[in-house]
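Worksheet: the structure to be examined is printed underneath.
Here the complex is missing a single protein chain, while all its other protein chains stay put.
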Amino acid sequence: MTEHIPLDFPFLAAALLMGISFYIIIFKKNLIKLIMGVAMLAAGVNLFLVALGYRAGGGAPIYTGIPKETMVLPVPQALTLTSIVINVAVLALMLTMVIRIYRHTGSLDSEKSRKLKG
Amino acid sequence: MKRQVTGLILLLVLVAFLVWGMHLTHPFGYPGASDMDDYMIENAQEETGSNNVVAAVLFDYRLLDTLGEATILFTAVMGVLLLVRASKRKENNS
Amino acid sequence: MLSKIVRTVTNGFMPIIIIFGLYIIAHGHLTPGGGFQGGAVVVSGVVMLLVAFNSQELKKSLRERVLSIMESSGALIFIGLAFAGIGTVFAYNLLVGSPIFGHIPPTGPNPGDIWTGGVIPLMNFAVGLKVIAGLSAVVLALALFSSGEEVEE
Partner (left out) sequence: MDSLITHSPALIVALPLVAAFAIPLISRAGYRARSTFSLVIFGLVTFLVAVLAVDVHSVGIRVYTFGATAAELALPGGYMVPVRIMFQVDGMSIFMGIIITTVTLAALIYSLHFLKGQTGQVRFYSLMMLLYTGMMGLAFTGDMFNLFVFLEIASIAGAGLAAYRTNMADALEGGFKYIVISAVSALMVLFAIGILYSQYNVLSIAALANYMQYTTLDMIALGLLGGAFVMKLAGVPLHMWAPDTYTVAPAGTTPMILAASYTSMYVLYRITFTLYGVHIDSTAIGWIVIVVGVLSMFIGVMMAVHQTDIKRMMAYHAISQGGYMLLGVGVGLAVLANPVALASYGRDAINGGVFHIINHVFYKALLFMTAEAIFFRIGTRDTNKMGGLARNMKWTAAFYIIGALAISGIPPLNGFASKLLIYETVLQFNPVLAVIAMFVSLVTLASFAKVFYSAFTGPEMPAYREVREVPKSMIIGMAILAACVIFFGIFPGLIVDNIVAPATEALINQAPYINAVMGAVP
């Protein structure tokens, strides 16, 4: 692993996830699909973050077991953890709102409900 | 149909841009600078007494983030319970 | 409500799930895990209960107001522990070296001592309490809501 591989796989996966989710958020009209797009975007960003901290051949940064020379960076892991919980919270609130909207309008199409356009 | 074609082109451009951008970051597995993280790995046991460096980061070095994270969970629970509530009180309850 | 087999198995698994969740919470400063993860494990058990029984029945044993009090007190304990350090600086880990969870582990790899970490284990418990109560409340409220019942104050 001395050669620099131009497309490192986790970064490539993160880029794909983010690109697809932006497409979904912009072009899909179903509200559930929109929420799935946001969830995928979150997954992509989280994957990017946690991939930043990897050291080749490293293990979890916990002293119960391994010495410090082979530890991956701890901060991205902490950030990712925080971000995952935050996204769970956001998704819960979004889904509740969508259930409520469905009760009111009987539809999940963002173009059918009057003011969601734009 | 036209919308879909535009969308697909946009998607390809976006993914290409992101892949190009990713290519600019450091290669996977070889982070460049790591001063902050090295400090934490070095001193976590002594300063916080925790074997788990991630736990030390979460609950000591970056405690405010975790507090914010817990707050966000609390906020979301408040929000969900606010949204599912009955919009009018029941008669026998008031 | 699902069949009797499912309900019996769920009842049998529930204590195991809770114990596993509590283990993850308690060992947050030694092994991978912590308050959020352990709490999520316990809540997955609650979701299993919700699938096996229906929400109406679960509502009798898991009350909204109890969950709300649990969540608030978890959050208050958490921020209270952060406040406890304000003699030095807000969020200062004041229990390192003290009699409570105050052991300092030897530098370098070691098998791990549960009595270390200062406020970290305590905060993990507070967060665990909060996550269990909060996510259960969300799951239960959404289940009740989508089955047509509106939740009261």
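Observations
Read from first to last, the chains carry the letters A, B and C; within each, the first residue is number 1.
The rule we apply is simple: a contact is a pair of C-beta atoms (placed from the backbone, for glycine too) under 8 Å apart; a residue touches a chain by one contact, two chains touch by 3 or more.
Note that the structure is predicted; figures quoted are calculated from it, not measured.
Looking at the complete complex, one finds that the omitted chain is in touch with A, B, C. In the full complex, chain C contacts the hidden chain through residues 68-69, 71-73, 75-76, 79, 82-83, 85-86, 88-93, 152-153.
The missing chain lies against chain A, touching residues 18, 25, 31, 34, 38, 41-42, 45, 48-49, 52, 75-76, 79, 82-83, 86-87, 89-90, 93-94, 97-98, 100-101, 104-105, 113-116, 118.
In the full complex, chain B contacts the hidden chain through residues 21, 24-26, 31-37, 39-40, 43, 60-65, 67-69, 71-72, 74-76, 78-79, 81-83, 85-89.
Going forward, only the chains that are shown with their structure count from here on.
Seen from the C-alpha centroid of chain C, the farthest chain centroid is that of A. Nearest to the global CA centroid, when each chain is reduced to the mean of its CA atoms, is chain B.
Centroids built from CA atoms put chain B at 8 Å from chain A.
Inter-chain centre distance (chain A to chain C, centres taken as mean C-alpha positions): 24 Å. Looking at chain C, residues 30-32, 36, 105, 108, 110, 112, 138, 142, 145 sit in touch with two or more other chains. Residue positions of chain A touching 2 or more other chains: 60, 62-64, 68, 81, 85, 92, 96.
Residues of chain B touching chain C in their complex: 45-52, 54-56, 58-60, 63-64, 66-67, 69-71, 73-74, 76-77, 80-81, 84-87, 90, 93.
Contact residues of chain B toward chain A in the complex are 3-4, 7, 10-11, 14-15, 18-19, 21-23, 25-31, 34, 36-37, 40-42, 44-45, 51-54, 56-58, 62, 65-66, 68-69, 72-73, 75-77, 79-80, 83-84.
On chain C, the positions that touch chain A within their shared complex are 30-32, 36, 105, 108-112, 138, 142, 145-146.
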